[in-house]
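To start, I am sharing the structure in question, which I have written as structure tokens.
For this depiction, one protein chain was excluded, whereas all remaining protein chains were kept in their positions.
As written, the chains take the letters A and B, and residue 1 is the first residue of each chain.
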Amino acid sequence: MIRYLLRRLGYLIPTLALVALMVFFLTHLIPGDPAVVMMGPDATQEDLDSARQTLGLDQPLWRQFGLWMGSLLQGDFGVSIHTHRPVFQSIKERFPVTITLTTLSLLLSLLFSLPAGVLAAAYHNTKKDYLFMLGTILGVSVPGFWLGLMALLVFSVHLGLIPSTGFVPLWIDFWEGLRFMILPSLTLGVYMAAVVARMTRSSMLEVLRLEYVTHARAKGLGEWKVMTKHALKNAFAPTLTTIGLQYGMLLGGAVVTETVFSLPGLGKYLVTSIYMRDYPVVQGCILFIALVYVLINMVVDLLYSYFDPRIEHA
Amino acid sequence: MVLRKLRKNRLGQIGLAVIALNVLVALLAPVIATHDPLRIDVANPAAPPSAKSFFGTDEYGRDIFSRVIYGTRISLFVSLFSVLFATAVGVVLGAVAGYYGGWVDNLIMRVMDAVMSFPAILLAIAIMAFMGARLMNVVIALGCVYVPRFARIVRGSVLSVKQKEFVEASLALGNGDATIIFRHILPNCLAPLIVQATANLAYAILAESALSFLGLGTPPPAPSWGNILSEARDFMLDNVWMTVFPGLAITLAVLGFNLFGDALRDILDPRLN
Partner (left out) sequence: MEATLKIEELKTFFQTREGVAKAVNGVSLGIEPGMILGVVGESGCGKSVTAFSVLRLVPHPGRIVSGRVLFQGRDLLRLPEKEMRRIRGDRISMIFQEPMISLNPAFTVGDQLTEALRLHRRIGRAEARAKVIGMLRQVEIPAPEKRIDDYPHHLSGGMRQRAMIAEALLLNPDLLLADEPTTALDVTIQAQVVEIMCRLARERGTAIMFITHNLGLVAESADRVAVMYAGKIVEEGGVRDIFENARHPYTRGLMRSLPLPGRRSDGRSHKLYEMPGVVPSLFDLPPGCAFHPRCPEREAGCHRSEPPWRRIGPGHRVSCWKEGGDGTPAQG
């Protein structure tokens, strides 16, 4: 088991390096002179020259990458053109908002989808199951941002229940914070809930056919125990993988959701920076979010072995 | 055989009907639309739905109904071509990786892994941010994001079939690599490819509208559904219709592909469901 965990951790480094490489490659897609692009059209010749030096544009490409990686590892994600503040600083300030949003979405989504999926499997082929399938198909078809807009219209504007913009950190004032976060979290979580619910249901259905479930019943265990202890633990493993992948959807969706609800998170920061052509910020944000995603999936991989101990042989 | 099974699946039929409806609307847009979608009418801003203007007008007085109708074209165009792009590139990469193995396989799969280690929307946003918001760029961006899924499917298929004897027999007959790949191996992965493609068509519509909503997709004044919603944001408080109809259009189109895709999956890859 330990060997498996170590092996998985070993994969982490090359993956992170590859992600950085990809971001580097993407940044160089920008048409035109990177120095001009970076410093903006009003830059003086001096600015351009110093930019060229900092960016190492006179060096061969691979050397540029090396330098860039070097500064990354020291925590230097560059400096914003707009504010002249270190990008990493700004990311650090805004990241908690995004993490709160995605984590809250995750929790709410799991809260609904896991039981729903289990029940749908239990009530397989009945009307409830059918409704469930319809519900989940609808859940993956509705655009999240539109759902957010409509939710804002109904709950904020017409019913006045919830404020439409603003943010209070949950750790400062839980209930006030929740008021601000509940709508964005719910709308962001809908897609994931639908996908996870479906995955749970089909996973449970597969497991319930297996012999160890019948065996558990033959021992005299009640149906509820059979489902939650024996079936679910095994069924959860593939669902866990899906959850990890869907977290990426949450991170991506957070970008849009933060824009709709004007939350001061990384996503909104990213979008605003794109409008303003603040490329160091854009690069930094994308890199940071991607790294978080890789780490999350790593955690998921590690957790997987708890639910399916056979994996160490794979 | 597939058609026969499809007849039994009512949801699949509904999905297919919805897709057909969307295609029809897209093709017949000039006929169905009541106004020119780009025509600004300063005299009539933010008018509510009426007999003259079914879905009302936006802030510039443009008829929303007509814009939504033409928006169908954009959504279908983007989704179709991005998926075609992804399939073409993915099939080639997957086939090459699976067939030749060794370092080629390793290299290609590492790149695929790297692409997949990004959240999809994020990668699309990144590509659009760095390449600039144009229609073709959206197609390319989404296509690139989806390539790994197709590559993986094809590679898996190639790996499993590669070992079988009829491949050796075919080689012995003197058939070239390409022939073997196309004639023997690819037909095996047709089913999962089709299922993946329909799923991706659905995602692509959602992705394009999200990108456009953020201002990173199809550039205005093109009536992409996402654009219409984005423009409506500042005015939606008093003008609910500006947001309701485009959103419903997106939902309906995606729903169609999802329903049909689900039905196809049940037929082509049946598990005791």
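The working rule: a contact is a pair of C-beta atoms (placed from the backbone, for glycine too) under 8 Å apart; a residue touches a chain by one contact, two chains touch by 3 or more.
In this text, all values refer to a predicted model and were calculated from it rather than measured experimentally.
In the full complex, the chain left out of view touches A. Considering the whole complex, the residue from A:71, A:165 or A:214 that touches the absent chain is A:214.
Only one residue from A:28, A:63 or A:233 touches the chain missing from this view: A:233. By the touch criterion stated above, the residues of subunit A touching the omitted chain are 210-212, 214-222, 230, 233-234, 307-310, 313.
Rule of thumb we're sticking to: only the chains that are shown with their structure count from here on.
Those residues of subunit A whose C-beta lies close enough to touch subunit B in the complex are 15, 18-19, 21-23, 26-27, 29-31, 137-138, 140-146, 149-150, 153, 157, 202, 205-206, 209, 248-249, 251-253, 255-256, 259, 270-271, 274-275, 282, 286, 289-290, 293-294, 297.
Those residues of subunit B that touch subunit A in the shared complex are 11, 110, 113-115, 117-122, 125-127, 129-132, 202, 206, 209-210, 213-216, 229, 233, 236-237, 240, 243-244, 246-247, 250-251, 254-255, 258-259, 262, 271-273.
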